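With one protein chain withheld, the remaining protein chains of the complex are depicted in position.
Every chain is named by a letter (A, B and C) in the order it is written, and numbering of its residues begins at 1.
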Amino acid sequence: MTEKVKVRIDGEVIAATAGQTILEVARTNNKYIPALCYMEGLSTVGACRLCMVEVSGVSRLLPACTTPVQEGLAVATTSPQLESYRKIALELLFAERNHVCAVCVSSGHCELQTLAQEHGVTSVRYPYSYPRLPVDMTHPRFVLDHNRCVLCSRCVRTCAEVEGAHVWELAGRGIGSRLVSELQRPWGEATSCTSCGKCVQACPTGAMAEKGWGVEEMTKRRAAVSRLTSMREGE
Amino acid sequence: MRIGDIAAFAAVREAGLAKLLPSKPRIAVGMGTCGSGNGAEAVYSAFSSQIDVRGLAIQLAPVGCFGFCAEEPLVNVWVPGRPLLMLHGVQPSDVAGILNGLHEGAPPPARIVLCKIEEWDHITGRVKYGTGFPDVPNWNEIPFFSGQVKTVLRNCGLINPDDIEEYIAIGGYQALYKVLIDQSPASVIEQVKASKLRGRGGAGYLTGNKWEFLAKAPGPEKYLICNADEGDPGAYMNRNEIESDPHALLEGMAIAGYVTGAARGIVYVRAEYPLAVLRLEQAIEQARAYGMLGTNVLGRGFDFDIETVEGAGAFVCGEETALIASLEDQAGRPRVRPPFPAQKGLTGKPTNINNVETWYNIAPIVTKGPAWFTETGSVKSAGTKVFSLVGKVKSTGLVEMPLGTPISTFIYAIGGGSINGRDIKAVQTGGPSGGCIPADMFDTPVDYETLAQLGSIMGSGGMVVMDDDNCMVDVARYFIEFTQAESCGKCVPCRVGLDKALRILNGFTLGTATHEDIAALDELCRMVRDTSLCGLGQSAPNPVLTSLRHFRREFEDHIVAKRCRAGVCEDLAISPCENSCPLHMNIPRFLQLYKEGRLEDAFLSVILDNPLPASTGRVCQHPCDDHCRRVGLDEAVNMREVHRVIADEVLLSDRFDALAARVAERKLEPTGRDVAIIGAGPTGLTCAYYLALFGHSVTVFDSRPAAGGMLRYALPEYRLPKKVLDREIELIERLGVKFQFNASVGEATTLNDIAHQFDAVFMAIGTWKEAWVYLPGTELTGVMAALPFLEAVSRNDPVPVGKSVVVIGGGNAAIDSARTARRLGADVTVVYRRERKDMPAIPEEIEAAEHEGAKIVYLAAPHRIVGGRSGQVKALEAVRTRPGEFDNSGRRRPVPTDEVIRLDCDTVILAVGEKVDPDFCKASGLVLKEDGTIEVDRYSLESSRERFYAGGDLISGASNVSNAMGFGKKAARNIDKRLMGQKRFPSLIPNFVYGMEPPETPSECRRHVAGELPAAKRVGSYAEVSLGLTAVAALEETSRCLRCDIRSTER
Amino acid sequence: MDKARIGTCWLDGCAGCHMSLLDTDEGIIAILRKADIVFGPLVDAQEWPEGVDVALVEGAVSSQDDLKLAQTVRSRSRIVVALGDCAVTGNVPSMRNGIPTRKLLERIYVEGATVCPGVPTDGVPGLLKQAEPLHSAIKVDVHVPGCPPKANAILMVLGDLLEGREPDLGSKLRFG
Partner (left out) sequence: MTTGVVTALPRVDDQDLTDRIIGDHVGRPGALLGILEELQDANRHKYLPMETLEYVAVRTGIPQAQVYSVATFFTLFNLDPQGVHTVAICRGTACHTRGSRALLQRVKLQLGVGEAVDAAGKTTMTTADRRFTIRTVACFGQCALAPVVEVDHAIRGHVKEQVLIREVETLRKGGAR
């Protein structure tokens, strides 16, 4: 069942279990691979494409979060090309919506902001879209700001897989994709929402936040959500 | 009805054959969606009611489509014992004639008979129709069908898709029966593997291997899915296959069900194809009733059933994981692989997905064996593929060809080449995931690997032909707009990257893009290609990347020159006519000014755009006509003739002095800069005119005694009277341009001498050197080149032309020579090696030459000139040619035959092409190209030597007057910008105020054409042939203009 | 050797980046040994001078005047630095971009006015359709994000540029 395999990450030989993904193996061995849509304890979707890595013998780049390891796999977690592509992906996210860090409750605790800083993004080369997006304040405890949403679907998965309520989905398609609750009802009126707040904790940016915090004040307890699934697996 | 044994099978087959080949005549109407869109339903009901009313013993049936969409509606007529006749373009009014003929045993009117079929190989069986009709070509003798191999389309258009018995009659379901009776699943998989059949959906994965994965996957529950969510814009073969022959699909799937152990099949078909859905559902019902689907298929204890699901309009659902997601009640967003569908597919069960066309190859492979299958196609890509050939070709439709067939065969041999005579420049294959392949690569074989090497893909087989009117930037933009709109939005590169790529591309079409944008676009597209989650994102950048690779110049044109040559990017042009004009005349402006009765303003508008309007008004090749939007209504506005009228009304009248003064008023302050121009032809004159207006001091050098170049010395008086040209040159002189005639640069004065005296030099000599062909006998007396001949005539020099002249060539110089020789009283024959439609000369001129009595011999290549004892020409011998293969210019290569013809004559005029004589720029340090033309920057026209500019024929090779003048104008703008450091051209043009309201109702009048001198009066006279438009007709023409220069107020 | 010339200016922003520049405290003295500040809010020059080596531009490009000034700065300066989030990303000024300018002006000058309501037609520069980052208007050589950029980041960038090095913000890089 738990077949042991040896893999190479950036040259270092690492023991792993067959069926683990490259990202899991890397994270448990303190090897850094950036990721935004990945969250421990949730299913993987491979949507942000930041975790793309080079695998020797494979001409295409592969997402670390969904590619299982096998004996002898050799991975390069970084290269000039990967870095350039990751930078482009981050710039694309910034240009897609209105990420105004200066006035964000999550500033300083935001995964997108941190990734940009880590990858040396100093400016965005692509034209900004400046979409006009709403802020949903209808929930008594939480707020949803579409301007800061990166469509990673962590909230969707948390709600469906951990809480089991399935309040959230991505609606529309392409650049017009939007996070919706139920039939695009205001969050505060969503009858299936249990107000558990796990989606808020799972959100990597300031798109979902608790009310009552000021700029730079809102920290998230992501580990709590992840821990919940690992505890349940032990059931 | 349920078939449980071989006897029952045979009985149904007999019954089917009795329908397909009844004892009475059968008429079958092509009733695919495309047939219906072209009126097939009306034709069918006309047949139906007339057969009823007349009580005729005729069987009427609907069939699918035979693939020749351009000729719809297609009707098959069969009389026992005779070949099947395929009729094309059938209208309800033809029905009576067809039925009458049938009754009397005569074939239908020849006009609508396309071809005949004596015997047809359905692969699973053969049908013999009969013999006869020797005058009617066989189906594969029609160019559109020549070379086609119908495997997938074997039954399309010949059997009734609504009737399972007709399918069984031609051997349908035999392959399934054979497999169920005596073949093991493993052996069938081996056969499919040995056939090297590759998935026809685009990726080209080996079908046999995919089946093997599924067969080996554990578990009792497995799915087979047919992907009929054909979403590639430009491809519609799947629709036609299902509409015309649904049972072949079901049979292929049932065979796969048996060999892979899957009990359920799903056909996922676009809801936009209602007829395909309907026919498929009917076919499934019938197949169940006959025991081909359901439990205990064909009594062999095998269970397999198929259902349909309608896709609701999402291109991404062509991606297999997205398709599966949509079957699971979710939005069609793809999932990452692994796990692959063969491991975990629909509801987690092993699943195999194949494209429609893949399934159609299964029964033939089982029937005929893998060796038969691999006989067709190329080594790595076996079999045939159906392509939808559409776009700018004459014959559009579905074409099934062996893989590995060169692109040129599709476009020229099958498609019949360009639809409107414009140059074909590219073909787009593979839809939004594919790329554009330029015309100079049309010898590329169409198979999976070769197309991939060019950055394109086979895809589902779309083939869209583009010509000069298609802007490749716009095409790239179009595809990104499409994929951007179809992106599911799940992964970042595809969702945001395509949106940003579209914004960047929009910048090109608006003229706001920069060189950095090309690099940014390229980098972004590579990132999207390399990091997207599914095939849509990974291939979406292909159209941009291939366009950047093969058509980079068009992108640069949009950035540097802010021009879209095709005239598609509207923001870069005033109107389509302006865009197509080499001089970029503001045509709507002078039309409107003339319409408002403001002749002087109209003249000023014309002359500031074009210094030789009376000349071009007579001899311009008028590309504006080809781009006039009025063509959509009736015919183009006769813009050339209107500007001729405007020019003539001023230049040839006493208004000349006043207007010449008004032009001189536009002159800018003297700059003190000196510019030399070499060559006083149309290019040099145009450049001199504008430079003088800019305030520079201009000196024009020419080796001849007067200005005008080709206009004076090559164009015959009857086309361009010299008094007209003289007036135009006088106006240029009045602006202060100085001329030095009889001054041959390169001899007494060298280029280097000139360089010392002037701030800039513009070189614009013409193509005066005859490309003397190698032909035995050219040394004989009586052989001469066209241009010296025309020049001698224009100078009134004596010309030694005899009684009987042969002209060799097909260009304007050849026709001018022929017409001039006719005027000198000779009998004239023009000999041309290709067909008439290939002649480069202006068609109206060819016609005029014929009216004047010149004979033209086509398809004859001169072989030798025969001389007499005195060394005088006696005859020309030519070899008859026949049209051969298509070359990359889309014309058929003339291939010599054994037949030699002899034309007795005493004079031979050679007009086979003119070249530049670059001797004058020896030792000047200028870089020349191989053909002797000068290399220049294509935007500034500056040569390799600083401040030396060149234009006209000298850089383009022999061209026409307007193109040459366009270069002169462009050179003047660039020289001035260089000398003065700013763009000053707009300040030359006064602010014309004129009506900018679109015409409520444009005149419904048809196009007016210029009157002509009767042919009888022309021979022996140099009087001008064209009489021009009357003032009334010219005014009417201006009212026909649709004013494309006025944009909607919304913009 | 001649001293280098530094200019600073301020488009659509809050002056916070200039405050951060002042926060460099005595660090500025080291800079001033190598360079003169020839234009800026505290410099008595009316027009952006010719021959500036390093231009620090704060704020988004939001009005006709911003655009004109940015173009002037570009044409007269060797190295242009976009200083702070507004110049780098558009930041807070760009939050108006989804709203038509006419509506914006009416909201402020008509709905929000207690005296003399009416959108002024002269005396104020025309608003551009959108407030955009500096690099969408002119070529920018160095981006220093931050709201505001920390004083030590500014010092480091200026130091590097004056020494002829390409600045690498490294860990000092930060948005917001």
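Keep this in mind: a residue touches a chain if its C-beta (ideal position, glycine included) is under 8 Å from a C-beta of that chain, and two chains touch if they have at least 3 such contacts.
Predicted model only: the values in this text are computed from it and were never measured.
Student: From the touch rule at the top of the page, work out which displayed chains the omitted chain touches.
Tutor: A, B
Student: Out of A:6, A:166 or A:232, point to the residue that touches the absent chain in the complete complex.
Tutor: A:166
Student: Based on the whole complex, identify which of B:142, B:327, B:382 or B:1041 touches the chain you can't see.
Tutor: Final answer for the missing-chain contact: B:327.
Student: Would you indicate which residue among B:266, B:663 or B:693 is in contact with the undisplayed chain?
Tutor: B:266
Student: May I ask which residue of B:38, B:384 or B:1026 touches the chain that does not appear here?
Tutor: Only one listed residue reaches the unshown chain, and that is B:38.
Student: Out of B:382, B:488 or B:979, point to the residue that touches the absent chain in the complete complex.
Tutor: B:488
Student: Could you tell me which of B:192, B:235, B:745 or B:846 touches the chain that is not displayed?
Tutor: B:235
Student: Which residue numbers on chain A touch the omitted chain?
Tutor: The missing chain touches chain A at positions 160, 166-173, 176-178, 180-186, 192.
Student: What residues on chain B make contact with the chain left out of this view?
Tutor: 33-34, 36-38, 69-70, 72, 223, 230-236, 239, 266, 268, 270-273, 307, 309-315, 326-333, 346-347, 388, 390-392, 396-397, 428, 431-432, 462, 464, 466, 470, 475, 478-479, 482, 486, 488, 629, 632-633, 1048, 1050
Convention: only the chains that are shown with their structure count from here on.
Student: Averaging over Cα atoms per chain, report the distance between chain A and chain C in Å.
Tutor: 33
Student: Please report how many Å separate the Cα centroid of chain A from that of chain B, as a whole number.
Tutor: Each chain's C-alpha centroid was found; their separation is 48 Å.
Student: For chain A, give me the residues that contact two or more of the other chains.
Tutor: 125, 127
Student: Along chain B, where are the residues that touch chain A in the complex?
Tutor: My answer: residues 314, 316, 331, 333, 335-336, 338, 484-493, 495-500, 503-504, 520, 523-524, 527, 530-533.
Student: Across the complex, what residues on chain C touch chain A?
Tutor: 82, 85, 88-92, 94-95, 97-99, 130, 132-133, 135-136, 140, 143-145, 147, 168-169, 173-176
Student: Okay, in this complex, where on chain A does chain C touch?
Tutor: Residue positions touching the partner: 94, 98-104, 107-108, 113, 116-117, 120-125, 127-128, 130-133, 216.
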